[in-house]
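A single protein chain has been omitted from the complex, and every remaining protein chain is retained in its original position.
Every chain is named by a letter (A, B, C, D and E) in the order it is written, and numbering of its residues begins at 1.
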Amino acid sequence: MATALIEYQDASPEVRAVYDDIMATRQTDWVNNFWKALARDPAALKRTWESIKQIMAPGTLDALTKEMIYLAVSVTNQCGYCIASHSAAARKKGMTEAMFAELMAVVGMANESNRLAAGYQVEIDQQFK
Amino acid sequence: MATALIEYQDASPEVRAVYDDIMATRQTDWVNNFWKALARDPAALKRTWESIKQIMAPGTLDALTKEMIYLAVSVTNQCGYCIASHSAAARKKGMTEAMFAELMAVVGMANESNRLAAGYQVEIDQQFK
Amino acid sequence: MATALIEYQDASPEVRAVYDDIMATRQTDWVNNFWKALARDPAALKRTWESIKQIMAPGTLDALTKEMIYLAVSVTNQCGYCIASHSAAARKKGMTEAMFAELMAVVGMANESNRLAAGYQVEIDQQFK
Amino acid sequence: MATALIEYQDASPEVRAVYDDIMATRQTDWVNNFWKALARDPAALKRTWESIKQIMAPGTLDALTKEMIYLAVSVTNQCGYCIASHSAAARKKGMTEAMFAELMAVVGMANESNRLAAGYQVEIDQQFK
Amino acid sequence: MATALIEYQDASPEVRAVYDDIMATRQTDWVNNFWKALARDPAALKRTWESIKQIMAPGTLDALTKEMIYLAVSVTNQCGYCIASHSAAARKKGMTEAMFAELMAVVGMANESNRLAAGYQVEIDQQFK
Partner (left out) sequence: MATALIEYQDASPEVRAVYDDIMATRQTDWVNNFWKALARDPAALKRTWESIKQIMAPGTLDALTKEMIYLAVSVTNQCGYCIASHSAAARKKGMTEAMFAELMAVVGMANESNRLAAGYQVEIDQQFK
């Protein structure tokens, strides 16, 4: 059963504060379902949002690169919700269709070669140790 | 049993041609074990190398970004060889320790939130469809 | 194509015997789709049910703890059917919303730290060997 | 800490009976570590062995095909022990180096295209429903 | 958002050539959605199709065995699209319901024993090194 979502008007002040910060940080006027579900556990909502906010802020890697790495992991894990939401987020941050295609090609190839390395039981080169 | 590696001096002309192209493309004077193992199957060696060469060449994404995406996938899949070889490759292409730390933070968080989305059975927002 | 389900009235005596045991063991009057699909292979139905019945029976771990572990694995594997069925089963056995939230927090964090350990290539401490 | 292995001379009659059946079925004079570890839990040892014996016996699929499927799964899951033991088992049952190479090529490609299908969010064709 | 599919009548000559080869090779008069989505990136379409065509052609392993290995990987990865398309493909190549059931039993057991080996931290036998 899909988790019942907590809408803004039904949310506690604590939850609303997180929703407000999500919208302010992302410069949007809505909150996506992931957060409305996680709001069932206000402590998890706050902890997860604050971690993501810190982690996804531009640093030595820019925001778009981080978003594409997030998407690469989500595709590898076959997480339907995450693929939908993070490909939308990456597009909003500037990922073009050409960039998405290149990202997918790398993700596909990495998943392939990961298994070739494992199946052939390749030993790690001295140079990589 | 680790696959017996095919060294340059023992390789067929067909395999040597791939090794030469790997070293020329990467501007190195050695070939890592992954390729020496895959050389047991010369057709797979050639096909895989040509695909990787094409996919990893700079395009709308630069070579370092591609390498970091490759590493993100390898970490998600727990592939020991791939983590060792692709973190070395990313460093060679300019990944600093700060960039690696940010990459790892994103990979960790994505793996966490992928499970939160799945476990809470979050439905995809209309805006993402 | 979803596997055609074998309903009780259409089932062979061998399959009915398993269905009867499932309902008696679980104290329900219906059988869920997983078993009706697996009934295409009566030997697998019987073997799988008998293994699950044995494994999930209370032992040094109680039935609810076992069900939550089952759910933790299903969430990690992104198995939609399994998440739906085992969160229902866990709730029936007494998992409250607060317990579910704590379970999910642990599952999320474990999936995150598993990748941090792999990506940082952390060596196993002598104390853990 | 690796699980302490239970050697034949130290095993209970119940465990010895399983070891004997493993050796008789496989026509070998030794038991591999997987079983000696699992013997810490005699009920699991017996249940797992009997399931594997039933599942891996030749049926409409021959023993070698089954062993290669087992190996394909183990490679996909990056299970080091399983890759080592099941590639040895498959070779014993007749897998040549050429067959192994073809198996690995299929496993690699399937892991790649699985992610392409997920990342491009491809909808299932009516013909496949 | 599901990737917009490129239909034959809207495709460039380069994409049509791949579609034509897919239909000719598979002796069908339609192309499934996977390729129509991948056609957003014509280079990836061509590269992926040529790799799959080469890899899936009968060799020392027959076409049906290869298709079943593909399916085993897809099931392990929980890829919904891939399970639907490759179980259809395997059936077309001759997989009976009995063969499918045996395949699934092996895939299930391999996924189980992979975790038993990892969790019990079983060391690789000398005989397998």
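The rule is short, and it goes like this: a contact is a pair of C-beta atoms (placed from the backbone, for glycine too) under 8 Å apart; a residue touches a chain by one contact, two chains touch by 3 or more.
Computed from a prediction, not measured in an experiment: that's the story for all the values here.
Peer 1: Just list which of the chains on display the missing one touches.
Peer 2: Listed by label, the shown chains it touches are A, B, C, D, E.
Peer 1: From the listed residues E:56, E:89 or E:109, report the one that touches the chain absent from this view.
Peer 2: Only one listed residue reaches the unshown chain, and that is E:109.
Peer 1: Over the whole complex, note the residues of chain B touching the chain we left out.
Peer 2: With respect to the unshown chain, the touching residues of chain B are 78, 84, 87-88, 97, 101, 104-105, 108.
Peer 1: By the contact definition given up top, give the residues of chain D that touch the hidden chain.
Peer 2: Residues 1, 40-41, 44, 48, 77-79 of chain D touch the chain that is not shown.
Peer 1: Could you pull out which residues of chain C are in touch with the chain that's been left out?
Peer 2: Interface residues of chain C facing the absent chain: 1-3, 30, 32-34, 37-38, 40, 44, 48, 51-52, 55-56, 59-61, 65-66, 68-70, 72-74, 76-77, 79-82, 84-86, 88, 96, 98-99, 102-103, 105-107, 109-114, 116-118, 120-125, 127-129.
Everything below uses one rule, namely that only the chains that are shown with their structure count from here on.
Peer 1: What chains, if any, are shared contacts of chain A and chain D?
Peer 2: Where chain A and chain D share a partner, that partner set is B, C, E.
Peer 1: Taking all residue numbers at the chain B/chain C interface, are over half used by both copies (same) or under half (different)?
Peer 2: Answer same: the two copies use largely identical residue numbers here.
Peer 1: Whole-Å distance, chain A centre to chain B centre, using C-alpha means?
Peer 2: Result: the chain centres lie 21 Å from each other.
Peer 1: Could you pull out the residues of chain D that touch at least 2 other chains?
Peer 2: Those would be 1-2, 51, 76, 78, 80, 84, 87-88, 104-105, 107-109, 111-114, 116, 118, 120-121, 128-129.
Peer 1: Make each chain a node and each touching pair an edge, then name the shape: line, ring, star, complete, other.
Peer 2: complete
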